[in-house]
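One protein chain is absent from this view; the other protein chains keep their places.
Up next is subunit A:
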Amino acid sequence: MNRRRNELDLGSGPEIVGSLLPIELLAYRLARKASEPKSTHTHLRLDRGFNPLLRRKGRRRKMPVRVVESSTPSQVSGANSGNTLPQACSLLTVGQTFSGTQNVSSLQNEKDEAWRVNVCIQGCDLDHGYLCGTMEALNVPMADTPVVTFWEGEIVDGKNYTFFTGKWEAMPEDDIRHWTKFPSFLPLLSRVEADGGKTLDLSNYQYIFMRWKEQYFVNVGEDCGLTIAGFYYVCFSCIDGSISGFYYDPKSSPFQKLELKATNGERSGYSFSTYEFQ
């Protein structure tokens, strides 16, 4: 969610940033060009633990724990015949909660522009590439109470959804510009550019890419001064339960960053609840 257009800084409109190629993308393309192996394989399979831009040693934190590995992507020849849907991930299941911030300004250092955000996963259907839940913004300046929205997510799996949004005023260039903000996307870039990522096998990849689109306000009216016209490009890390996202709305500040971490309240460990539809 975001403030309505008339309250935004008009000087940071998307048309200025929109034409720039992200620095991460430039850097990656240069590095890739230098080391790219010649291959005739048509099917790229990404293994767990691969993240070419994070070649640091694993570091320990209390909770959540971050695991960082270095490995190389493997390629598998042949048609995309098997199940390439993302595998179930414990930390992305119903009942899991996350907390963090959304920077309303695209300038990441403006802490006073950050809203505290809580997210709860309410539904997950990997077969249909569907995820949904609520997002609660806590310190919204113009709101008396926390503002809760209900969102629905599209999981990029090559079967139900691809990296190209094809709606919500997002052009393929907008998609690429946002996805490349995630370091974990960069190994996929060439395939996505070639065929939309249809031949990618994401079933063993440790990152799950999604789009989250807010559908309605749960606890306030639509006249609350906020807008849910845009949507989030989201990347979830299976290994530490962290979520990164970028809000996209042509009428809002670009690249508003969402940063969330898995939470467990006062517990000294992880807790998992469940429900099932009849």
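Simple rule for what comes next: a residue touches a chain if its C-beta (ideal position, glycine included) is under 8 Å from a C-beta of that chain, and two chains touch if they have at least 3 such contacts; residues count from 1.
Heads up, the rule we're going with is that contacts and distances are computed from a predicted model.
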### Task
Look at the options "Prostasin", "Armadillo repeat-containing protein 8", "RuvB-like helicase" or "Vacuolar protein-sorting-associated protein 25" and return the one that UniProt uses as the protein name of the missing chain.
"Armadillo repeat-containing protein 8"
#### Entry: Absent-chain contact - pick from A:T134, A:N160 or A:T263
A:T134
#### Entry: Residues of subunit A (touch criterion as defined above) contacting the omitted chain
48, 58, 60, 62-63, 65, 67, 87-90, 94-95, 120, 122-123, 132, 134, 150, 152, 203-204, 206, 215-216, 218, 238-239, 264-278
